[in-house]
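The other protein chains are all here in position, but one chain of the complex has been omitted.
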């Protein structure tokens, strides 16, 4: 992979130790390991002065999440959580339209993330040993909620700019022999009184990666569908529906930052990921040089978003365990100064 | 309207009385009056020997619904409930694929019915007097659930052939001054262990008539969207997705009965309604002549479906009133002999 | 079919003779017979004072077409040609947007009408005898051009309000043993200098009824697709694309007249046909009562449109026979007074 032998490490903590003492030390640490190790590696990296880019879910427990938040606060380092869908230009356009007031006061939110990759009843293959995702400690409290539920929850917050205050959930598995959750249904209450629904599963046979969101406000409804990511539909209260496209007419600056190419040429998953990395790079470069970062770069999810997501999973699982009672999902975190 | 003066009545019961004594009496009574009058007119019609075609929701209370069921049983007359979406060819194709086993054992069901026709905060116009739908007695226990929730619930049962056993719901209104419900969210448990979500609202600004259903079984997922009713998508567990069209290749007999025209020419709402009327007409004609009806005609919703729908609304409202606890939604009705 | 025995005729001309002498004579004559008989029946009906609703193509020859035009002019009767696609609300919306100047000066037109109903190489079944459509005299000079080419040509004129001045065409059959045309390609020049392409075939295996049109002007492009008839896309030069829907926001009066139902409920082929009949009925009723018809009803294609269509087919066939030379397609007809 083009890494010189002296810098290829067999052990993550060892890598952090060694790199932190080099003059040409790594500029950033990206964590793409099993969920239960995120906390340990993130804290170790932050302790050694590394900015961190980390896979979701940020951690498997809230205590771990809060420790990362405190560590980021005390070190002043950058922490970026790669909720990839926030990197799509049309998701950023949706958020920008909300922030611009074009959707009005938001009243209803619908999100669903439906996959079929665990639809096969023979998954996981018993002969193959259990993958870490299926392990109750390594994979976290709820496979489906950690894997895709956190994406759905974060997308709702990212676009609507609302916080979930309470959740009533039903989480479980429809494939009988499966040891982990493969679906999660929930009803949501938001801090402004809006209401919402939430549906995630990995067991819908034949479905690929059907993430959808609809956000309805007093002035209109926004709809985005990941399988056709280059279209953002806006249905105004009083006018024909409009479709925004990357770099097309009406693209707002927060979205334009995420567009690489002339309108009409599709971009996708890799570019969305790259947008998040670019934004993190801008934040890191600004921190290092002591300048203010481009405010449009600060759209990437951070440690606070991660902690709110972990809290949501905990609240949803607790609700489901208590047969669906409405459960507090709020997490109070000071705004980052 | 071409009705002769002697048969134009100012009063419904009076009409039933007079018509029932004519030699050329009306062949069937169709009820399209405010919800709270369905029961009275239906019972009166059945008592006088008329077959009945009735708008949904069948009644506003379960007691009324059960009385209609008993009355239909004791008279042997035909009762047809016009859940119009069951008349669309591709909805019937979906059900036929389920019945044919092509979808496998059903594990997940998603239904949403989203409209924007009550998104305007000034609806209803206070100067105009309250329409009957907004009246708590005339309109029924829940405006949104009666108006479109019963459609969504019936569509789920029609396609999946499953019954909802329990529901946990949140029903209310997001427009502050509104005296009636304008959204309903629910989680569903089915009699075979499947799980589902349910979302209806009339307050999504700019949305027209977005009724969608997805039914996932062990062999694949079916998806239908009312705004493009001529496509039924089937995503098999192991194969490229397929799209069925009215009278297109693979049309099953239960669907073909509902297609009037060569493949590629769209049909819509009027034809779906006509299909239900045609089926009811076949059932009525068969009853009168003492012959067996075409079994494919018996797809139309009947008084039992109506009662199950009323029970579902009651259960969902009760769940929501009790802050979302899981509530029994089952209604035991003998199969019609 | 509910026709009384004394008015069920075995012979068309006999029917016209007998009906024309009854006091309760038929109000209109609708001609849905093989193409080569349209002229004879239309002239006979007009001669006996009947208004006429006639299938397309109006005639198989231009001489016949011109005779009908003269006959309509001399009798003052109504002649309606059922190009069904002009009855779709979104086609009328497209035309209304053009007439309203919202598309600007039109520069480019694209039309295609692609079907697969003659894709099977064994069609027509040699054992079954040749259907009349395949007969060179009865079916007309070019099967595909008469069947669907006239629809495509008329749709272009209806929406763009332009006339084709010249055509260069290639018409033939790709199924070797077939005795008639099954595809027609053409390039078009319009009276305002616009350019266009034209493509029709009935031999595209698996395609159902894929009629599409795109009209581009200096201010934007309109796109309509028959297989999803309830959407009209308008892509403005400087703004996000908009989608119009029947009775949705922005519906213009000429389109609203063709909408029967609240936005979001699909209508299709039958209603499009009915719109044309309704318009013809309005024109006939106005003629009889000596009043002016609703101007919005006069959108239905008439004998002049039919003659222009027959001329276009003749010009295209002549071009193709001359190996594609540009051929005059203009037909000068006085505007109807």
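Letters are used for the chains, namely A, B and C, taken in the order the chains are written, and counting of residues starts over at 1 for each.
Just so we're on the same page, a residue touches a chain if its C-beta (ideal position, glycine included) is under 8 Å from a C-beta of that chain, and two chains touch if they have at least 3 such contacts.
All of these numbers come straight from a predicted model, not from anything done at the bench.
The residue from A:35, A:82, A:245 or A:320 that touches the chain not shown here is A:245. When the full complex is taken into account, the listed residue touching the unshown chain is C:120, out of C:17, C:120, C:191 or C:321.
Summary of contacts with the chain left out: across B:116, B:184, B:217 or B:248, the touching residue is B:248.
The set of chain A residues touching the chain not shown comprises 115, 117, 207-210, 226-230, 245, 248, 260-271. The omitted chain makes contact with chain B at the following residues, 234, 236, 238-245, 248-250. Contacts to the hidden chain, counted on chain C, fall at residues 104, 107-108, 110, 112, 114, 116, 119-121, 168-170, 172, 174-175, 183, 185-187, 189, 193-197, 199, 201, 203-207, 214, 216-221, 234-237, 239, 241, 323-326.
Going forward, only the chains that are shown with their structure count from here on.
Note: the chain lying farthest from chain C is A, by mean C-alpha position.
Centre-to-centre separation of chain B and chain C, using mean CA positions: 38 Å.
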